[in-house]
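Below are the structure tokens for one structure; questions will follow.
The other protein chains are all here in position, but one chain of the complex has been omitted.
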Amino acid sequence: MNIFREEHHLFRTALRDFLQREVVPYIDDWESEGQIPRSIWSKFGNMGFLGTTIAPKYGGSGLDFPYQVILTEETSKINSGGFSAAVVGHDALAMVYLNKFGSTRLKEQFLPASCMGQSFGCLAVTEPHAGSDVASIRTSAKKTAQGYVINGSKTFITNGVLSDYLIVAAKTDLDQQSAGISLFLLNRTIPGIQASALNKLGWKASDTAELSFQDVFIPHEHLIGEENMGFYYIMQNFALERLILAIGAIAASQYALEYSLQYMSQRKAFGRSINKFQVLRHRIAQLASQIELQKTYNYTICKAFDDGHNVVQQCAMAKLMSTELSDKVMTECLQFFGGYGYMEDYKIARMFRDSRLGTIGGGTSEIMRELIAKMVIDKVKY
Amino acid sequence: MNIFREEHHLFRTALRDFLQREVVPYIDDWESEGQIPRSIWSKFGNMGFLGTTIAPKYGGSGLDFPYQVILTEETSKINSGGFSAAVVGHDALAMVYLNKFGSTRLKEQFLPASCMGQSFGCLAVTEPHAGSDVASIRTSAKKTAQGYVINGSKTFITNGVLSDYLIVAAKTDLDQQSAGISLFLLNRTIPGIQASALNKLGWKASDTAELSFQDVFIPHEHLIGEENMGFYYIMQNFALERLILAIGAIAASQYALEYSLQYMSQRKAFGRSINKFQVLRHRIAQLASQIELQKTYNYTICKAFDDGHNVVQQCAMAKLMSTELSDKVMTECLQFFGGYGYMEDYKIARMFRDSRLGTIGGGTSEIMRELIAKMVIDKVKY
Amino acid sequence: MDAYYFNEEHQLFRQSIRDFLKKEALPNIEQWEKEGRTPRAFWQKFGEMGYLGLNFPEKYGGLDLDFFYSVILIEEISKCFSGGFAILPMVQSYMSTPYILHHGSEALKQKYLPDAIAGKKVASIAISEPGAGSDAMNIQTKAIKSGDHYVVNGSKTFITNAYYGDFLIAVVKTDPEAGANGISLLVIDNKSEGVSMRKLNKLGWHCSDTAEINFDDVKVPAENLIGDEGMGFYYLMGGLQLERLVAAVGAFAGCESALQYSLQYMSERKAFGRSINKFQVLRHRIAQMASEIEANKYFTYHCCKLHQEGAYVVKECSMAKLLGTELANKVATECLQFFGGYGYMEDYKMARFFRDSRIGTIGGGTSEVMREIIAKMVIDGQEYDEA
Partner (left out) sequence: MDAYYFNEEHQLFRQSIRDFLKKEALPNIEQWEKEGRTPRAFWQKFGEMGYLGLNFPEKYGGLDLDFFYSVILIEEISKCFSGGFAILPMVQSYMSTPYILHHGSEALKQKYLPDAIAGKKVASIAISEPGAGSDAMNIQTKAIKSGDHYVVNGSKTFITNAYYGDFLIAVVKTDPEAGANGISLLVIDNKSEGVSMRKLNKLGWHCSDTAEINFDDVKVPAENLIGDEGMGFYYLMGGLQLERLVAAVGAFAGCESALQYSLQYMSERKAFGRSINKFQVLRHRIAQMASEIEANKYFTYHCCKLHQEGAYVVKECSMAKLLGTELANKVATECLQFFGGYGYMEDYKMARFFRDSRIGTIGGGTSEVMREIIAKMVIDGQEYDEA
């Protein structure tokens, strides 16, 4: 299943060159600093790497989905899960919500700068006491004559500390579960928003925030879409989000495998290069096969997604299996490196740490299985 | 953890010699016939292999638990899960219930012949609609002035077609769940008992029955222990039953591994004996390690059981892990044999079929995990 | 997503073969399993429907259809809960006679293909030997040329379709000194003098006949040589790709049927007061398996497409075979578990599925052999070209 045409390959090459030149030399620093510099956003934007699928009238390139796939893949192959998360959190989450559900006015106001990387966003749904249970969020948005007043807290928010605007899920009707949720756009500069960075096992170059909102006032026009439709919007976008996560996981896995193969061809033990040991060879064969399979499946779903099919079930499956596989690949690849695998000087230690979020973020594996079970066993349709 | 003394080894040697002489030469025939001949029971009894832990006054040998362990192990190493099941179903199930909970009169009446192998029994608890859910059985025992009248059906009963007597669980109080169950001894000869043999994937030498009871009348004295205490008796004996199943599974695994090692030392491929291929060697190392670990654990529990400790949790763990491991061992060992593994002329095909019941019979792995979860998480005590 | 691979005619074809199997095969499989063979009359009907010639030119009686018709055929016969039933046409049309079609003389084609396609003759491919297993290079069966015929001596084992079959495509050494270059393919009639067979007793695939064969000075006409002498190994390498692909298709299709069957059972079976498809642990296992089967299926379709387009995809076919058959083992083990004690009873189809699947990671090159091939390509950068 090949979803890429010639122009896609050109885009990939340009992006790859850019990353090698502008990102890779600095990525270790950004990892230690726990954030990526503002300047990289505008460089990214200038090159046309952001907003590829967004209409030109809003500053995007109006291209098809494979461009976004390539953005995800290539940012996943420079050994910084955090960097990739920051880019994807802006491009495939914040911007996509705005683009799909926002009013023309909001789009005109925020998308062009977003596409140029002069401004970037985050999506804030998860709360400390709700986790994967979106329907149970407690952040409230009280409607007044002048606008909405938002109170509550969020956690695990990628780009949550540094982003210029936030897409926030809050309850406009506290008596409802899912039916009372709405989405809002918050400018970072409004008073009442507090953010603190979390200290994570991996994804170090990404800022992940705990947020609190205290009487944050926003005008009515900053409601995204319709009131009480937020849950529906979130569910609708989950397919894309999961597909992107699946693609990233497999790109990183492939990168880890290639990196390992290179190491194994050079490293010697007991008198021969370790890629000659049968037990290691068979494990490589198994992993390579599983990656190949998963990649093919993911591309098939990308195509179906791009063709407008309902792929809720398929995206959950892709996310579940790709992230589980990625953990397995990283665990095994680290083992190939022996003691060196445990040293942060080699890339595999970071890959191992970064991968571990895969089966947790964007809905845990358990949530994926719940969802798939409902569709496969109870024949529920979404 | 060594639980065997010198006299145990002598017993083991005698049993092993007996099996080699009296059982092994005929076992393939018995597997095709779907049953073992009556004559083998009395031979077994004559040698003193049955009722080892039962008091001499009831015809047993009054010995300690390791003798029963040896009986389980050795019968599990002659490549007939069905044969082993028949012996254990009599010796560690039917006889044990009778011995532990039966009246002196019942014991005097039935145990001596049971120890001599002149008569053998089965335990009938499971029902078509209840499975592992013992509390929900529907077979009823209606008390009348003259005795009890039993109606209902049972399934998956080892020795259920050929045994001389049956220990049957039935509801004396239909309004109760577990609190309404009692145990009864039924002579095979009473009118109203119908049995038909089931056609199984493995355990071919054992007769496994579907039973139906139509107005089966038995005297009051054939109640085992007290009325409505049956569930409690069954739960109490589960520890032993599971331990025995765990021991059998590991003995069979060890036998399969030894058999495979022998084959692999002789079989050549690509110019060398296949026990020289690193991938196979490492798998053997892994399996041998897991078997060794599990055996040590099981023996530790055997000792604790014999010392009178409460080992409900430990026996469930032993059963869960031993039978899961056995399936894994058989699956992998069959693979070592390549095409020959698939031929019934080699022992491994039957071992593979026989093992598969392990995670199902005597409480499925899922039931074991339910039980363990209750003890480990909810701190429930049994 | 199926639309990426199947058009409307494909779907009609699927319906027709499904109807045929439902009427002609499913009611009888239980019986055929007991008898240890599928009757010849059935295969003739099957042949009359055209099902044995989907991938053959019309001049030999085939239908000359694209490969996805074959994929459908293999999927559907693999969903009948009888690996032994499904394997006959798989060997016949995809693993043995294609050697005649692709490399054989016109005379050989005329002699064997029409009858095979009509279901009148049953073919086998005879590679494995008692001493060699998966190691085709080290076979010992010799075919020494003597005038206008070869004299064949040696033995073969695990040969599907052979005991009740009509002819063998036998892999033989025509030059015992020449290694891979000394291997040739020879068509041998089962009734030839000096051919003796023993039917093997298997763990599963009960309605398929698997034979151990002895050749004792068997005279085979020289014109029964397929293609050129010494080219057998290379023909095989090509043919094995198709064999693996077919095995992969059969594997995921079997998994799908096992999952469906389990779902049905689980919706009906009750325990502790509710149907067992409500238990979270079982639901999550279903979810996991459904996901793995689905991904496997679309990867295999992808390989089929590559094959259809004429690509020589050794790596992908080996991967598909490896992953598909390993998955089938896992699915068989887990699905049987869902049935509890009933899973162990031969009255339910799961027990047979469990027995039948187990050959998957062994036959047609073990998983270990697949990993060897993949390792060579992925690690050492080795490439294979078509013969």
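Order as written gives the chain letters A, B and C; numbering starts at 1 within each chain.
The rule is short, and it goes like this: a contact is a pair of C-beta atoms (placed from the backbone, for glycine too) under 8 Å apart; a residue touches a chain by one contact, two chains touch by 3 or more.
Remember, it's a predicted structure, so these values are computed and weren't measured experimentally.
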Subject >> Omitted chain's touching partners, listed by label >> reply: A, B, C
Original post:
Which listed residue (A:Thr52, A:Thr75, A:Asn99 or A:Thr126) would be found touching the missing chain in the intact complex?
Top reply: A:Thr126
Subject >> Among B:Met321, B:Met343 or B:Ile360, residue touching the chain not depicted >> reply: B:Met321
Subject >> Residue touching the undisplayed chain, where the options are B:Ser61, B:Gln109 or B:Gln290 >> reply: B:Gln290
Subject >> Touching residues (missing chain, whole complex) on chain B >> reply: 1, 261, 264-265, 275, 281-282, 284-286, 288-290, 292-294, 296-297, 300-301, 303-304, 309, 314, 316-318, 320-321, 366, 368-373, 376-378
Original post:
What residues on chain A make contact with the chain left out of this view?
Top reply: 126, 129-133, 136, 155-156, 198-203, 268-271, 277, 279-280, 327, 331, 334-335, 338-339, 341-345, 349, 352-353, 356-357, 359-361, 364-366, 369
Subject >> Interface with the unshown chain - residue positions in chain C >> reply: 279-281, 284
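FYI, only the chains that are shown with their structure count from here on.
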Original post:
How many angstrom lie between the CA centroids of chain B and chain C, rounded to a whole number?
Top reply: 39
Original post:
Once you find the CA centre of chain A and the CA centre of chain B, what distance in Å lies between them?
Top reply: 53
Original post:
So how far apart, in whole Å, are chain A and chain C when each is placed at the average of its C-alpha atoms?
Top reply: 43
Subject >> Per-residue overlap in chain C, given as positions that touch at least 2 other chains >> reply: 368, 371
Original post:
Using the touch rule from the top of the page, what residues of chain B touch 2 or more other chains?
Top reply: 277, 279
